[in-house]
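Note that this complex is displayed minus one protein chain, with the remaining chains in position.
In order of appearance the chains are A and B, and numbering begins at 1 in each one.
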Amino acid sequence: MTRALPTPTTSHHARGSGLEQWVERHLRILMLAPAMIVLLALTIFPSAYMLIAAVTRISPNPDLPWEFAGYQNFARLLTDQQFHIGLRNTLVFTVAAVTIEFLLGLGLALLLDRYVRKLNLLKTLLMLPMMLPPVAVAITWKLIYEPQFGVLNEIMFNLGLPPQAWAGDARLAMLSVIIADVWQWTPFMFLLMLAGLASLPIEPYEAAAIDGASAWRQFRDLTLPFLKPVIAIALLLRIMDALRLFDLVFILTGGGPADRTKTLSLYIYQVAYRFADQSYAAAISLFVLFATVAFSTWFIRRMRLAD
Amino acid sequence: MLRSRTAAITQRLAAYCGIAIALLVTLFPVYWIASNSFKYDIDIFAVPPEWYPVNPTLKHYRAAFIERPFLQYALNSLIIAVSTTAVSVVLGTLAGYALARFQYPGRWRHQISFWILSTRMMPPIVTIIPLYLAFNHLNMLNTKMAVVIAYTAFNLPFATWMMKSYFRDLPVELEEAAMVDGDTRFGAFLRVALPLARPGLAATSIFCLIISWNEFLLALILTLTDRSQTLPIGIAGRVTQYHTYWGEISAAGFFACIPIMIFAFIVQKHLVRGLSFGAVKG
Partner (left out) sequence: MVRRPFLAMAFALWSLAAIQPAWADITVLVPSGSEGDGLRAAAADYAKLKGSKVEIVQAPYNNVFEQAANAGQSKSGAFDIVLMDDPWIPFFAENGHLEDLTPYFQKAGKAGPDDDFLSKSLALCRNPYNSGPYICLPYVGNAQMFFYDAAKFKDAGVEEPKTWDDVLKAAKALTDKGGGRYFGYVFRGGQGNPVVADFMPLFWSYGANLFNEDRSKVTIDTPEGAAAMKMFMALRDVSPKGVESYNANEVGQALAAGTAASSINWPNWVATFEDPTQSRMVGKISYTGIPAGTKPGSSEIGHWTMGIMAAAKNKQEAFDFMQWATSPEQIKVSAERGNPPVRTSTFTDPELTKQEKFRHYPVLMNAIQASTPRPRHPKWPEIENAFGIELSKAVAGTQTPEEALKNAQAAVEKIAGTK
């Protein structure tokens, strides 16, 4: 699918002062450098700190020296049940939330693309949830889920369904978190899919229509392959964010009940700040970082996103 | 013929129903925030719930914006979000263009792109500790500048990727034509590519704005007083040890989405066109 780019010309037309020519000659690095320098400056110190912290033992007492701990912090990952629970919850959440968001977003985009002419107002309205601060979203859903006064149970009651404790029920807590996240981030998927659909070429569809291909076949054989790059990047962006879910669980459930919604980010936060164990927090973070990078590399290669 | 027409109409009706349900589900919680912000506390907890504010009050708006410094928080958020967006979009556009248009030896284009994206995969929770230490050392804790710098770290990769794919999607011939007419390479970027990339700029800006306007975790650690605290921190502060001030939270939360909504509405015509993913057109 990747289109070969026309050869960018190194300009032979540069005229004017020496400076201008110099700029012209080094334009590539000059345009790239500011962003790279900023990113390097902002990541090199944190990364170095994280690496050092992960192989030492940092006491909460600032007067004690840092002790070298070797691989001990990483060894703890193998036996720490809370870490395993956090990892499992994070994976369950990511897979479920991103899948649902993707399917709903795609479905909605297809409907709107096909049946609605004047998209503008509708589109802005449907985008609303992702513009709200996640903190306010979490608090609002807490209110909606409230078992005694909450509006969701009232709706359930009116529909003749049994009321539930939602975020307060160990079996439903993760589902509640997923619903709130799906509500907030489906618009993101929807918007990206809509953008993808808007740039579809018309001719193949005309040809397919003449051949009498069904709507489903058109979708499977034309729309999906054309959308693949958009889908891939949308999934990648959402997965990266879902893997570090924090605000929502921090406020909605605090990781409970019974540890059912404790995500890795929440656990890292607790370890680093509540238990003041920066070293172990760094070890967990490194694990998360490597896992994310490994997954993204595989995913990007698989989806042929890069040139 | 008639039957297929009926089928088409049924299909259309079903589609409209689907869209209506989506709209309802999307808007109801937003309506609920807005509606609660005008209710007395006691009515927020009415059983059965009050579907609209029966006794409307501006109490919570007064409490949040007059008695408490939520206006200051909003101003801080605005300065921080606009600055972050400006820095990220400008630098991201330059880098994105360079990645899209220039030649690189070997797989360097891919390597650099991936490295830029990978900086966004750092779990922010632990980068905060070193950032906190660094800002503390530089005497920059509790300044908006510190927050902008931290936010740039995760907005810039996103902006770079978005702009890179947008530029790749623009035909290179126009820039070549400009250069044949005697413009420089950079001049062609400024005068030809950039104006064409306007929808991409709009879409990138709105995403950066949303992310930095709503960010919570970094601001939680890096800001301390009203001088630099942002809206999400102010909102979280109304969940206190004993009480959760639902009314004030709703008022502030509803207020928080208004500026972004206005901006989104202004740039919305660019939004769908601005999200482009290079190879889409095949």
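In this text, a contact is a pair of C-beta atoms (placed from the backbone, for glycine too) under 8 Å apart; a residue touches a chain by one contact, two chains touch by 3 or more.
Because the structure is a prediction, the values reported are computed rather than measured.
Of the chains displayed, those contacted by the omitted chain across the entire assembly are A, B. If you put the hidden chain back, the residue from B:Ala74, B:Val126 or B:Leu141 that touches it is B:Leu141. Panel shows chain A; residues 59-63, 82, 146-149, 163-170, 173, 250, 253-260, 270, 273-276, 278 of it touch the chain omitted from the view.
What chain B contributes to its contact with the hidden chain is residues 40-42, 45, 47, 59, 79, 82-83, 86-87, 89-90, 93, 129, 132-133, 136, 139, 141-145, 148, 190, 194-195, 198, 201, 220-221, 224-227, 229, 233, 236-244.
The definition used in the following text is that only the chains that are shown with their structure count from here on.
Chain A and chain B have Cα centroids separated by 13 Å. Residues of chain A touching chain B in their complex: 1-3, 5-11, 13-16, 20, 23-24, 27-28, 31-32, 34-36, 38-39, 42-43, 45-47, 49-50, 53, 104, 107-108, 111-112, 114-116, 119-120, 122-137, 139-141, 143-144, 148-151, 154, 183, 187, 191-192, 194-196, 198-201, 226-227, 229-230, 233, 237, 240, 244, 246-247, 251, 264-265, 268-269, 272, 278, 281-282, 285, 288-289, 292-293, 296-297, 300, 306-307. Interface residues of chain B facing chain A in the complex, by the touch rule stated above, are 12, 15-16, 18-19, 22-23, 25-27, 29-30, 32-33, 36, 44-49, 91-92, 94-95, 97-103, 109-110, 112-114, 116-127, 129-131, 133-134, 149-150, 152-153, 156-158, 160-161, 165, 168, 172-173, 176, 179-180, 182-186, 189, 203, 210, 213-214, 216-217, 231-232, 235-236, 239, 244, 246, 249-250, 252-253, 256-257, 260-261, 264-265, 268-269, 271-282.
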